[in-house]
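Here the complex is missing a single protein chain, while all its other protein chains stay put.
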Amino acid sequence: MLVGNETLYTILFYALSLAAVLFALLMVCTKKILRSAAYLMAVLSVTAGYYMLLGQEFMAGVQILVYVGGIVVLFIFAVMLTRSVELDEDKPTLGRRLLALLVSVLLFAFSVVMFSWSELPVLLPGLPGSSSGSAVAEIGRRLLDTGPTGYVIPFEVVSLLLLAALIGSIAVAKYDSSSGGGAR
Amino acid sequence: MSNLLVPGAFHWLVVSSLLFSIGVYGLLTRRNAVGVLMSVELSLNSAALNFVLLNRFFAPGKVDGAIMALFIVTVAAAEAVVGMAIFVALYRQRKSVDVNRMNMMSG
Partner (left out) sequence: MTGSVDLSFVLANAWLIPAIPFFSFLLVGLFIRPFSERLSGFIATGAVAVSAILAGILAWDYVSFFGRASDGYPAFVSWSAEWLRYQEGLVVNVGTLIDPISVMLLVVVTLVSTMVHLYSIGYMHGERGYGRYFAFLNFFTFSMLGLVLAPNILQMYVFWELVGASSFFLIGFYFERPSAVAASKKAFIVTRFADLGFLLGVLILAYFGQHFFTEVSAGAAEQPFDFLYLTRPEVLGKLASVGSGFFGVGLLTFAMVLVYMGAAGKSAMFPLHIWLPDAMEGPTPVSALIHAATMVVAGVYLVARMFPVFAATSGGLNVVAYVGAFTCLFAAVIGCVQDDIKRVLAFSTLSQLGYMMLALGIASLENPAGYTASMFHLFTHAFFKALLFLAAGAMIHAVHDNEIWKMGGLAKKMPFTHATFLIGALALAGIWPFAGFFSKDEILAAALHGGRYGIFAIGVVAAGLTAFYMSRIYLIAFWGNARTDKASHAHEAPLVMLVPLFVLALLSIVGGFIPLDKIVNISSVGVQQHGHAGIDFMVAIPSTVIALLGILAAWGLYAKQSDTASMLADGFSGLYMTVKRKFYIDEVYLFVTRKIIFPYIAQPIAWFDRHVVDGGVNLSGWSARICGFGLSFLQTGQVQTYGVWLAGGAAGIGILVVTMLLWS
């Protein structure tokens, strides 16, 4: 656990939360796409901070590496590739915005009400015998565990999924000069 | 400091669902297709956060939640890749990635 102190923990939590929510709101409300991608990057980084707070340093690292370093970059590439000259504006109609607001507020309210009725642990339990390395080792061990509680099969499947995604996206986005630019 | 302010599971969950709801809002609102997918990423990210925090509060010695979050990230990456490929191909055909204009399945 990164923080040994309850107060520090609380302050960090609220600060990170504020940042995350702020950046998230900015992300969905801004009209410019590239700014939206930047704000997404910020939110994902803050989430990495969350993982640190929760003691999962490995996950924090993975988050930065994959999400921020890979996916957001991918998004930026895609934005660049699909940008028509004028289309920088992204203004949805008022009706749609209200409707979406209503729906999301409803969802949020529902979830919060459900949480408040449940019995949830209040205190952050300490990690028994934790050191920053054991989590990684444990994760690695579990990923290759062939036993009943092992994740070796999902692991292999996910790698196949990545392969399929790779090949598929190349096939779809390929520039074929003979058929006017589309795949096939 | 009062006990109520110390972030317990409830506070964490509230934050995570807030992020999720914002992601849903973005999903329903953005006109640019890439923007839509970015909001989806936000929601997925909050789901992964959920796994990790619940893992910490309910099963502190285990790492299953982290593994789940790992998988979520991976799958999100795969999904983003394919989605972007599709949008690129679509842009080539239609010269636009405006979601509102993609209504061939109407009626």
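Order as written gives the chain letters A and B; numbering starts at 1 within each chain.
As a convention for this text, a residue touches a chain if its C-beta (ideal position, glycine included) is under 8 Å from a C-beta of that chain, and two chains touch if they have at least 3 such contacts.
Quick caveat, the model's predicted, so the values are computed rather than measured.
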| item | value |
| --- | --- |
| Missing chain: touched chains present in the view | A, B |
| Per the touch definition above, residue among B:14, B:47, B:75 or B:99 touching the missing chain | B:99 |
| Residues of subunit A in contact with the chain not shown | 96, 99-100, 102-104, 106-107, 110, 113-114 |
| Missing-chain contacts mapped onto subunit B | 24, 27-29, 36, 99-100, 102-107 |
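Throughout what follows, only the chains that are shown with their structure count from here on.
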| item | value |
| --- | --- |
| Mean-CA-position distance for subunit B and subunit A (Å) | 6 |
| Residues of subunit A that touch subunit B when the two form their complex | 6-7, 9-10, 13-14, 17, 20-21, 24-25, 27-28, 33, 36-37, 40, 43-44, 47, 50-51, 54-56, 58-59, 62-63, 66-67, 70-71, 74-75, 77-79, 81-82, 84, 87, 90-92, 96-97, 99-101, 103-105, 107-108, 111-112, 115-116, 120-128, 135, 138-139, 142-143, 151, 154, 158, 161-162, 164-166, 168-170, 172-173, 175, 181-183 |
| Complex interface listing, subunit B residues touching subunit A | 1, 3, 5-15, 17-26, 28-35, 37-39, 41-42, 45, 48-49, 52-53, 56-58, 60-61, 63-64, 66-67, 69-71, 73-82, 84-89, 91-93, 95-98 |
